[in-house]
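All protein chains of the complex are present and in place, except for one that has been dropped.
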């Protein structure tokens, strides 16, 4: 926001090493549905930045379009934000990073924004190993346009009754691994104990860090089979063909060690499988196998799946100067008329 | 072509079971560079269709933009063809297939057309398991725009001297597997003995059949290190900064059993690794592992990598009527005024 | 304090929080007035958000049948504390404010110049219902009940509507009856009902229906024979696709096999959606897509391909507030320039401008005939106001004797009898050539479709003369199009008028009302409702025959006016702009002001 926020802070608030309180990392009040998983992730981002002792204004937060892409307004209000167009956050972030390699880039997107319209840009930003954290708030649907299926797995699909979504689901974690992403992790919006450290690790990674965060949409439940608990609502909905009632819900949380079944609002559940403590995330082949295995077991693997500790980011690969390009002086940019006259001479 | 081609055929020409001669599957004369790998693939397509006893007019051939995408003019001149826009062949083919599920759909694309601008559509046509054969003529560069690097592996990269292409190469075979393609194979333009059967198998597959065919670009060799043999030419090129000389070259061929090093025109070579005879292409996990292994060994795996023999195509998944939609009668399409009046009544 | 006296002539606005079930209750209110035979139009003014933000429902009741928006609110039902102050301020002097008196108003909020009607909605709901969700929903029915007392809405009409909605679920029916009665009797006891703004049964509706434009568009596609839909969700066009799917399930499921005589794909984006439409049309099925501004921008390259390769396309553009993401839940008519000339190079596309659900239906059905006849894209320019709000409309009608015009498509038999054929030969002199469908004939009629330059036999060429000749021939189809598209609708004043008013789409409601207002002031105005681009001769002569012409549009630059000037070579000096682009539907008053 461009207006200066009320400066008053409770003196007693705890501060991080830079002297910032948690509130310095917060944003505007969320306008998402009460209980939306996305808000939990925003909270985790605030916590991670606070713990990381980041200067808020050194972060640039970018997003596409969707409920998920709205969240940058709800954290880091002292950071510049850019709510671009649908599915195009990766290219805008790439340009921003090309211009100034010194900022911390945090990209937020949704499963529709990244796995459908943004698929091409998602694949190519990985290929360039752009130094950024890329969070997909994955609810398996198009929230802002009222709940159409997205191309990613529906977290509720395991307990689904009746006809499943006919098409292949795209697993963004598997895709990122296949495309050579240098940091790949997955978590669940409600599992703050796992999520905060993952976000911190991602933001510290030198290169492209991808986080697929499962984040239930409390409002659009495209899973009719398992929704008895809503009979009253659903009667209204069916009757009026007008989904305009949103029951208030509490945030879903899950704090677990190894594996856990997490109940979703629609009464369905997802089976989260945490990578064991001993897991070595630097072994690509193992990561691919493990992922494939849990898919076959119908589990959703969470945790830090893979990291390339020797990652070299876009600028290293491209041999860009250390100093950010947006800080080059006019003298450094413009060769001057003398050289131009030599060039003219070559054209005669 | 819309003009009737010269009807004269040599009486003695061999014919297939439908009574068509090979010439009935040919197209206009190629305008590609002499020795271009793409022409070899066109030849293989002609051969495959001839051997498959396909009625030429039951095939619809579609492409994007590029040298590779020009090839549909060079085969099956009795088939309708559609040279669409750059990177969008998958969506146009999807629409065509939705309209008429009874034709045989052959999509031809390039590595630029599919792995860059067309990446999103490539991923999503796989997801829908559209019943089509999708051939990428993969030369690792943008031929028609004069040889810029593409996002796929450069076949010449193994012997490359000096600075390699800095970015991750996209392996379309690995990508297709990850996205759940039901038929995935790779071959080399010069290996007709392997290629023709693969194309036949792909065209018989019920669902999305992907073939990554390595197809050297004889003209744009972005690999300066290994091109001594061209010193004369290259002198001119450097001197005039004007790549306008195209040496005539013979098509590169390779017929091999297990593994082979194939020399390319630029003096570099690619290491092709053929899947052994005993290979079971129905095991996904094995396919993923095998692919990963050969990547690490710096080999390019060729052959039929994976097939899902129980594949159900888009129309089966979507429960579309058996009869092609473009053959529905007006009576079947239009509910008539009586029903409309009932609908009106409901709106009062 | 002065109070407003009127029968069947008022603006009632509901201020709610979105996601609280108010929409269904509010629509019952309009429905009831409709059932009482009184012309009514509701408009949703909703946020680009799912839950918790202010949303308004504005209902205009007009004995004279004026269906445009009107300035000034006579009665406001304030259910949303967030927007309460703004809502109180929006009531016009002498008007009424009904509020939830469960929490009393702050004295500072009590405007002296309006009437306050306190109704303890939440309290009553809590007293009678246990579950919070029931309380929330039925609270809405309580104020509906109170309104029925205050405005004299026939109670059995409301009951009838409730019955229809909840059908066999008797428990729900009773629950809602009770809630309505609670409100009704509370109002009856506490206020002197009915107010002097009130309703009286009339017979002014005739056989008209109440329907959203998007649903009518979807039905038009069904009746027009569309069997392929590819789309990507975007407000305000999403409900076109969803309605098409619902109708298709009912009307297009094969009775025998139970399989679908249609195919719908939710595409990965708008580019792909348009690609699928092009592929399906090329292959002989009727296909369409629906989107809004951002989608049309993304489809630009493909629209150019369809124009130049001469492939039929039907595109529905439900316009919203631009540029860019703009105001996704507000209305505008600001994609006209883009739609008319989309894509690089010299292109020009056929546009249709519906103003009522009935026209959404008929024009969409017609669009398929036009597209296949002309072998070019046809774009239906609807907007959020028309598409997503209930509109009073003439009933939909289909002439069963009508046959689809599939345009110039050659069958296998035709090909057998043809001496020579070229895909792009203009044999009939109307600029339109004969096409063939894939798989038609074993040896004849195959050709190569491309976006690059080709000769009359579809052979690739770089010969400039041939290229220019092909461009000219494609251009000549424009005259054929002019003769086929729906003509503009002329409304002449009784006495000869020097002033002309030109408008299209949803501006028509306010524009026609403005014509009456001006007549009452003794100003004669001829009105012309544009229904399509290219413009017919009637438009040209209208421009010629008037000294001063005002063009009413809901965009900033006067985009239709530019089209008129470009295409009809009209002198810009005599065409004046009347514009509204704040995202709310234009009003008659604004038009009258604009003409001063």
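A, B and C are the chain letters, set down in written order, and residue numbers restart from 1 in every chain.
One rule holds in what follows: a residue touches a chain if its C-beta (ideal position, glycine included) is under 8 Å from a C-beta of that chain, and two chains touch if they have at least 3 such contacts.
Since the model is a prediction, treat every value here as computed from it, not as a measurement.
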item	value
Among shown chains, those touching the left-out chain	A, B, C
Absent-chain contact - pick from C:223, C:308 or C:353	C:308
Option touching the unshown chain, where B:51, B:149 or B:299 are the choices	B:149
Candidate in contact with the missing chain, chosen from B:27, B:87 or B:140	B:87
Hidden partner chain, touching residue among A:84, A:114, A:139 or A:168	A:84
Among A:36, A:49 or A:92, residue touching the chain not depicted	A:92
Sole residue of C:81, C:94, C:118 or C:326 that reaches the chain not shown, by the stated touch rule	C:326
Positions on chain B contacted by the hidden chain, ascending	31-34, 65, 67, 83, 85-87, 116-117, 119, 142-146, 148-149, 151, 219, 232-233, 235-236, 239-240, 242, 244-248
Absent-chain interface as seen on chain A, which is shown	1-4, 55-58, 60, 62, 72-73, 77-85, 88, 90-100, 102-103, 120-121, 123-124, 128, 315, 318-322, 324-326, 328, 330, 332-337, 339-341, 343-344, 347-348
Positions on chain C where the hidden chain makes contact	47-48, 292-294, 296-298, 300-301, 304-305, 307-309, 321-330, 332, 334-335, 337-338, 341-348, 450-453, 462, 464-465, 467-468, 471-472, 475, 555-557, 559, 562, 565-566, 569-573, 581-584
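As a convention for this text, only the chains that are shown with their structure count from here on.
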item	value
Greatest separation from chain C - chain, by CA centre	B
Centre-to-centre distance between chain B and chain A (centres being mean Cα positions), rounded to whole Å	34
CA centroid of chain B to CA centroid of chain C, Å	43
In chain B, residues with contacts to at least two other chains	120, 123-124, 128, 318
Junction residues of chain C - those touching two or more other chains	268-269
